[in-house]
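Of the protein chains in this complex, one is absent; all others appear in place.
Chains here go by letter, A and B, matching the order in which they are written, and residues are numbered from 1 within each.
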């Protein structure tokens, strides 16, 4: 009887352990003095030092942040307004546009990468920051659109009517009532979209130019030619930042709840 | 509020009528972007797939079926079959691990659910490439696994896993598992557990209750997880590339290869069109079976 109740916990823990095992490896080997991953050459922080001096990696990181940021911003505006407008419109085209708009996350990324490569060369757009941002915006929109759409379904329509009734113009209603209520959905959509953009290899690889490359593309090329533990160090730093942000946001939420009451 | 009656829905039509001009403006950016940057490229891909590759580099505007006929060539057909085989085995393994995971997770206490969620989300924020790299460290001939076993006093030969089919399979399952966990979890979380109790109360054995109630009710999550696993697995060329060396060629790798080295865009487009048709059919099937337009657990 006891065994039966413990089995799920053991299973969950085991799967999680395997999920984290490779990440743990990367972290451990970021402190490896030897350049070869097969050999443990003793503890060292050299790779962190090298990482902070590596201009190329820094540039790639900045590019990734810029691409992710700009695409999320554009997708947040287009996706939020689009979901809002589509929920009010009574057009036959509505379903079709929604279907096409969310297609980028439904089909294999390779297709999207291929069509963007072909399309941008048809338009004579040189690969670079612009093409990256357009392509990333295309697959960021669905995340935000779907989140906002779900939130709109659950939203009481009479809240907006109440604002109109109390004298607010449609624009004012949007900024004082609709948008604040949608904000959590927009934010979580952005968070997801940014994570996807920041980690995207397949689409980026087709639309990056010789001068502008994103971090995942940079890592990919390195992995094909030979990785230095600098990348391990970078990953460890990023992981640290992520965990910090998650812990802090959890802490703030708890604090907010306490002061709220 | 599953089915709003005419009154409420009608209320919205009336309200929208006068303001429809403003509403149009808000939806306009989405319509423009979607038509120009999503529908446009996809249509161009279709057009491209019927054109002819020019000598050397570029495309000629000559209509041809050849690109599609070429896919029937045993070499390419074999690639499709190999991709399908990998995608199916990946999906099966992901179901076998991910379904019980999502199911058990939904039975945890609220606090543990939150912690689990966080643990699943953290890897999302680390580069998937780097996580693959972690597997490389583990699976190398004299990598971490080998060294650990040796350290424990067992004498084994260097591993022969990296750059083989099993290594690619491990990488694929590892990369796609979280999607299945989350969609099954979201489905099981919403489930009314008292239904299972009711089935048990009515005399069903635990197995029977699971098959007749739990499995049925979590089916949308399971199917959505299957799609979220199967669809990307056809195109994740970089996993096969890194963990499989150059030995495993998938449709994704083939398309990438045709685009870059082969410089045969029309053929790449034809491959992409076929892949696209396969995935849209799958999604269409999902919508028919579950009567829902959205994938469970993605949002």
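Definition applied: contacts are C-beta pairs under 8 Å (C-beta built on N, C-alpha and C of every residue); 3 or more make two chains touch, one makes a residue touch a chain.
The rule is simple: contacts and distances are computed from a predicted model.
Asker: Just to verify: the chain that's not displayed, which of "Fe-S-cluster-containing dehydrogenase component", "Transketolase", "histidine kinase" or "Spermidine/putrescine import ATP-binding protein PotA" does UniProt list as its protein name?
Answerer: Its UniProt record gives the name "Spermidine/putrescine import ATP-binding protein PotA".
Asker: Based on the whole complex, identify which of A:36, A:123, A:159 or A:187 touches the chain you can't see.
Answerer: A:159
Asker: So which of A:53, A:93, A:169 or A:221 would be touching the chain we can't see?
Answerer: Hidden-chain contact among the options goes to A:169.
Asker: To test your reading of the contact rule: which positions on chain A touch the chain that is missing from view?
Answerer: Those residues of chain A that touch the unshown chain are 156, 158-159, 161-169, 172, 176-177, 180-181, 260.
The rule is simple: only the chains that are shown with their structure count from here on.
Asker: Rounded to the nearest whole Å, what is the centre-to-centre distance of chain A and chain B, using the mean of the C-alpha atoms as each centre?
Answerer: From the centre of chain A to the centre of chain B is 16 Å.
Asker: Sort out for me which residues of chain B touch chain A in the complex.
Answerer: Counting only chain B, the residues touching chain A are 12-13, 15-16, 19-20, 22-31, 33-35, 37-42, 44-45, 48, 97, 100-101, 104-105, 107-108, 116, 118-138, 140-144, 147, 174, 177-178, 231-232, 234-238, 241-242, 251-252, 255-256, 259, 265, 268-269, 272, 275-276, 279-280, 283, 294-295, 298-299.
Asker: Where on chain A is chain B touching in the complex?
Answerer: It comes out as residues 8-9, 11-12, 15-16, 18-26, 29, 37-38, 40, 77-79, 81-86, 88-90, 93, 97, 100-101, 103-111, 114-119, 122, 134, 137-138, 141, 143, 145-147, 150, 157, 161, 170, 195, 198-199, 201-202, 205-206, 215-216, 219-220, 223-224, 227, 231-232, 235, 238-239, 242-243, 246, 250.
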